[in-house]
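Everything on this sheet refers to the single structure shown next.
One protein chain omitted, others in place.
Chain nomenclature is as follows: A, B and C, assigned in order of appearance, with residue numbering initiated at 1 for each chain independently.
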Amino acid sequence: MNNEELKTKITELLPSAIFDETGEWLNINVEPGDWLSFAGKLRNEESLFFDYLFCLTCIDWKTHLTMVYHLSSTKFRHNIVVKSTLDSNKPEIETVSHIWQTANFHEREVYEMFGVNFLNHPDLRLLILPDGWEGKNPMLKNFEDPINMIKL
Amino acid sequence: MIIEMVIAGIAVIGLFAALGLVLVIMERRVAAWIQIRLGPNRVGPKGMLQSLADTVKLLVKEGMTPNGADKFLFNFAPFIAMMVAMLLMAPIAFAKDFQLWDMNIGVLYITAISSIMVISILMAGWASNNKYSLMGAMRSGAQIVSYELSAGLSILTIVVFTGSLNITDIITAQADGWWIFKGHIPVIISFVIFIIAVTAETNRAPFDLAEAESELTAGFHTEYSGMKFALFFLAEYINVFIVCAIGATLFLGGWMPFHIGHWEAFNQVMDYIPSSIWFFGKTFFLIFVIMWFRWTFPRLRIDQLLNLEWKYLLPISMFNLLLATAMAILGWHF
Amino acid sequence: MFIVKYIKEVLSAIRSLLVGMRRTGYYFTHHKEIITEQYPDNRNTLVMADRFKGEVVLTHDENNEHACTGCTACELACPNATIKIVTKFDITPEGKKKKAIDKFVYHLELCTMCNLCIVACPTDAIKMAQTFEHSVYDRSELTKILNKPDSKIRAGIE
Partner (left out) sequence: MFEEIGTNTEGDLIINVGPQHPATHGVLHLVLTLNGETIKKVEPHLGYIHRSIEKMCESLTYRQFIYVTSRMDYLSAHINNHACAISVEKGMQLEVPERAQVIRVIMDELTRIASHELWWGAMAMDIGAFTPFFHAFREREKINEIMEETCGARLTMNYYVPGGLMADLHPDFQKKVKEFIILFKKKIDEYDELVTGNIIFINRMKGVGLLSKEDAVSFGVTGPAGRGSGVSNDIRKLYPYAVYDKVQFEEILETGCDSLARYMVRIREMKQSILIIEQLIDNIPEGDFQAKTKAVLKLPKGEFYTRVETARGELGVYIVSEGGTTPYRIKFRSPGFSNLSALDKMARGSKLGDLVAMMGTLDLVIPDIDR
């Protein structure tokens, strides 16, 4: 499907979606509350069939956090980017690790690096950082570590 | 009598040391050439003294005992391994009329004593208080116990042909031709099975599950260091030597020279070569084959290892024994 | 038939093992294939590739002159703060002040040999040397001053 067809189809599924076509792929902004049901529809809708989550990450914009999901379909070969803006004081979003299993590890990484709390995640623990790093999120822009970070 | 025993003891210990040095350098050289490397070449001429240097290193290393280990068993296990290796030396005929103890049940004695080896490995694995060691020990327990069966059955083939358990009798029976040549197919099959089974019994690749490096770090001797490790290491090589010596004795005629039927001149030339050279030549050839296996094959998995024994080697060797018995009764061998 | 299949299985298994043993046996007997390089022994005949990135050097000619103007392009290009250029002001014979390097400090211990400084240099003053034996007993020995004592900038380079 090309971007126009995707747009009409997605508007059917989620009327509140906001589109942005500046990038290479179609960008869709969704509310964090809508994400879980929307993700399920993206995965299971026969004509969309986004079965491959190839990138899951987060961006710290200082004022807010943005979750970015890159989705692809191995059947139709179309790609979309789903974004969701989170409140940086209490970043919370539903997990999608039961829809795309790769999200399990990627969400754990985002959890420790950005402090985003994934609701209903089966195993939300530190993956990369050692014990005792809970609450300190190294990838946030305001993170300071005078010992381990070397400023050039 | 006492003096004789002391001399024999010193000779055995001396042989152990010499064999250890020779076999280690041989293994490293074989490995190197197969792996397109040069191998040890720094100590002594062409690196021949490398294993001596290694021994000195191991001697001066601290022998550590882990905190949670069962101290007595941990320190005792390597000695059992060495004792078993020493006991196995007794009935082997190194040359003509050169044997420590020519007992009438030589073959039975060898199979009986060699099964004690597993105790030292189990002891080491258990006493180390290390999970890897324990798993290695358990693996080798299952392995050695099962492979003894087919090793024993293939040895029995020769006993059936010779009609004697005495090592000297077995060798003299091969005066007119080694069993591998005059025993037909059953002996060849049992020789192949014997080589596979003893490779497994001595825990060497492709059956080195007890110390499978990439799975269990070093298996049952993970916690051993210094001289205690060296004893295990030495015992492994001595065991390889002994099983190869037994293989050479049973199948390749021991110290008996190579004779062809009625070629008198040829046979006389062969007789000029000392019997000890015949014995060691055959033994080292078998050792080389076992080393060749090690540097060629991947390792088996534990269930495949037991499958190989119980589904392939054991049925084949049982059937083979039946065939051999029938042939011996009917006198179908040369 | 079961027995035939069983025997075939055993035979093909043995064959596959023998094929492998033939290959290793070939290498065991053909010592010409050995590829070991005896490194410290062949040190004198060892030739490094001419582009090999070993360490950064400041080239000096026979008059003890180099081409570094002290523009700090390399310092800016370096991702690891490997290079630190300390400048001073020389008095030219005409009495004018002229900027020149005092010290070209190079931290070999931080360098990743990425070649970005060489590319950035506008006067080709620095280049990569083909040395590779950098081990020293003390870390401070790895901090080097690349310009030789009393060296000057070559005439005509701005």
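Here is the rule we go by: a contact is a pair of C-beta atoms (placed from the backbone, for glycine too) under 8 Å apart; a residue touches a chain by one contact, two chains touch by 3 or more.
These numbers come from a predicted model, not from an experiment.
S.K.: Taking the complete complex into account, which shown chains does the hidden chain touch?
M.R.: A, B, C
S.K.: Of the residues B:69, B:187 or B:205, I need the one that contacts the missing chain.
M.R.: B:205
S.K.: Please give every residue of subunit A in contact with the chain that is not shown.
M.R.: Its contact residues with the unshown chain are 22-25, 51-55, 57, 59-60, 68, 70, 74, 77, 81, 100-102, 104-106, 109, 127-131, 138-139, 151-152.
S.K.: Touching the absent chain: which residues on subunit C qualify?
M.R.: The list for subunit C reads 12-13, 16-17, 19-20, 22-24, 35, 49, 51-53, 77-79, 112-116, 119, 128.
S.K.: If the missing chain were put back, which residues of subunit B would it touch?
M.R.: 31, 34-37, 131-132, 135, 139, 205-206, 208-209, 212-217, 295-304
Here is the rule we go by: only the chains that are shown with their structure count from here on.
S.K.: Starting from the mean Cα coordinates of subunit B and subunit C, work out the distance between those two points in Å.
M.R.: Here subunit B and subunit C have centroids separated by 50 Å.
S.K.: Report, in whole Å, the distance between the mean C-alpha point of subunit A and the mean C-alpha point of subunit C.
M.R.: Chain centroid spacing, subunit A to subunit C, equals 42 Å.
S.K.: I'd like the Å distance between the centres of subunit A and subunit B, where a centre is the mean of that chain's Cα atoms.
M.R.: It comes to 61 Å between the two C-alpha centres.
S.K.: Which residues of subunit B touch subunit C in the complex?
M.R.: Residues 30, 33-38, 41, 292-293, 295-297, 312, 316 of subunit B touch subunit C in their complex.
S.K.: Looking at the complex, which residues from subunit C come into contact with subunit B?
M.R.: On the subunit C side, the touching residues are 10, 17, 20-21, 23-25, 27-28, 31, 33-36, 38.
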